[in-house]
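Excluded from the complex is one protein chain; the other protein chains are retained at their positions.
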Amino acid sequence: MRFQEAKETVLQELDIVFASVDPVQVDQMAEMIIQAEKVFVCGVGRVLMMMQAFEKRLNHLGIDACYVGEINEPAITDKDVLIVASGSGESVVPVAIVKKAKQFNPKIIHIGSNPNSSMTPYEDLFVRIPCRTKLNLEDEIDSHQIMSSLFEQSVLLLADMTALLIADKKQITDLHALWRKHANIE
Amino acid sequence: MRFQEAKETVLQELDIVFASVDPVQVDQMAEMIIQAEKVFVCGVGRVLMMMQAFEKRLNHLGIDACYVGEINEPAITDKDVLIVASGSGESVVPVAIVKKAKQFNPKIIHIGSNPNSSMTPYEDLFVRIPCRTKLNLEDEIDSHQIMSSLFEQSVLLLADMTALLIADKKQITDLHALWRKHANIE
Amino acid sequence: MRFQEAKETVLQELDIVFASVDPVQVDQMAEMIIQAEKVFVCGVGRVLMMMQAFEKRLNHLGIDACYVGEINEPAITDKDVLIVASGSGESVVPVAIVKKAKQFNPKIIHIGSNPNSSMTPYEDLFVRIPCRTKLNLEDEIDSHQIMSSLFEQSVLLLADMTALLIADKKQITDLHALWRKHANIE
Partner (left out) sequence: MRFQEAKETVLQELDIVFASVDPVQVDQMAEMIIQAEKVFVCGVGRVLMMMQAFEKRLNHLGIDACYVGEINEPAITDKDVLIVASGSGESVVPVAIVKKAKQFNPKIIHIGSNPNSSMTPYEDLFVRIPCRTKLNLEDEIDSHQIMSSLFEQSVLLLADMTALLIADKKQITDLHALWRKHANIE
């Protein structure tokens, strides 16, 4: 396989996925994040890394965000939003966290592919990225990439698109000038 | 800003970036990874998260990989490869690590935008993703995204494209059947 | 409060705790770790940090160890040991992990204070550190320290004592010469 082929596989699959993402769901997610007092993100494996990248960007935008399990994770309340990314919606730890969090009544957003998962009864908003996960549902977009790579890439890009919407809603215009909130000794 | 606009910004900028990535450099990186006894990845902030996602995928492919600073990080030797991602090539910690690592003589790969950085004298291979970083060099592709988002996205996609090349070189054909090396209690 | 007083509080409470730890339980834990193919550690918050320190030491001793959630976490099998530290035995995520892990039938060790917890039915070995946790059980040793500090300190010291037993059983004699398996570029 030449690089050209690998490149086209990845970029074309992303084009197909994002043609199927519902703009209304993404806009609602951006609104809920802006309204929240604090944002908690959650996921496992590579998906968690993508959500941590989202968290870091949200903080740059002046939004108080952390991941579930972080050293300085505060208590969650009904003024907060919990965003869980899980393609199948069946990962053990995220499901356990969603159920526990529900006791404190935050808004719960699920980014995933499976619209009928164990998380569904707990969700306030489902943002669908309809691409192949472990479950390999019938209406999911198939992928020629390794394991769930396409879902993970889509989570990162969706997060960065959402960050652009948030910056716009918050009227932050100089997008290259947000380093003030950024670490200066790394 | 509507989602449609944010989506096009992200996907089009990625198309432009990858039109400028040199296939030979990526193929060399894939070869060096396959030849290595162990692979160490390094970066800071969101770039580190992307490299950790690369590390995780390499392990799925049967390649022994860790990040610098990981709990079980072993000693590096001259049979290993160290891959540092840093757009500017000037981040304090990665530069310190590259200099220290050089004493043990691993192959050093730098994924970045700046071809003349403090890391340059130590590199065996430079893989260029020529998009805007903190330095804002003249021949870098500009971005309408927040801070270095475009670089970070490009690092993830480059990593996943490289993973496809590696799977091909290692004749791993069933790309959805690599869960065997994957955590089963998350 | 003078430092002298803080010092005596901490050191005396540790003496009291370890007078109540059962040597047989600790020896059994050391044996089970040596017999295992791989060791998984689990906990939350400061307790997790102590278990990660245990994990790192086990690797120095040539034992393949990771924490649940780690980037390179492999699949667990019936040849492995899962060690969960939780004072109350009721932390949501550890309980969910123990239940999930049980499907793959590893040996399960619980380090905690509460002998009748949600984890009890799943445990192969309970190692008791009988000091005050959130539950504040009647037969627990009380503490004048902050929150569960005494439990967390005890977990670290117990881990390091267990490491000494393991080194002895494995006939590793030069305890200052284990840097070979240790990172050399940090």
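Some notes on this structure:
As written, the chain order gives the labels A, B and C, with residue 1 at the start of each chain.
Just so we're on the same page, a contact is a pair of C-beta atoms (placed from the backbone, for glycine too) under 8 Å apart; a residue touches a chain by one contact, two chains touch by 3 or more.
Small disclaimer: the values here were computed from a predicted structure and weren't measured.
When the omitted chain is restored, the residue from A:Val68, A:Ala85, A:Ile129 or A:Leu150 that touches it is A:Val68. Considering the full assembly, C:Val93 is the residue among C:Ala36, C:Ile63, C:Ile76 or C:Val93 that touches the omitted chain. The missing chain lies against chain B, touching residues 44, 69, 92-93, 95-97, 100.
Of the residues in chain A, those that touch the hidden partner chain are 40, 52, 55-56, 59, 65-76, 82, 97, 100-101, 104, 180-186.
Looking at chain C, the residues touching the absent chain are 1-4, 6-7, 9-11, 14-15, 18, 21, 23, 26-27, 44-46, 49-50, 52-53, 56-57, 60-61, 91-93, 132, 134, 136, 144-147, 149, 152-153, 156-157, 160-165, 167-168, 175-176, 178-179, 182-183, 185-186.
What we mean here is this: only the chains that are shown with their structure count from here on.
Per-chain Cα centroids separate chain A from chain C by 33 Å.
Chain B and chain C have CA centres that are 35 Å apart.
Counting partner chains per residue, chain B shows two or more touched chains at residues 52, 56, 182-183, 185-186.
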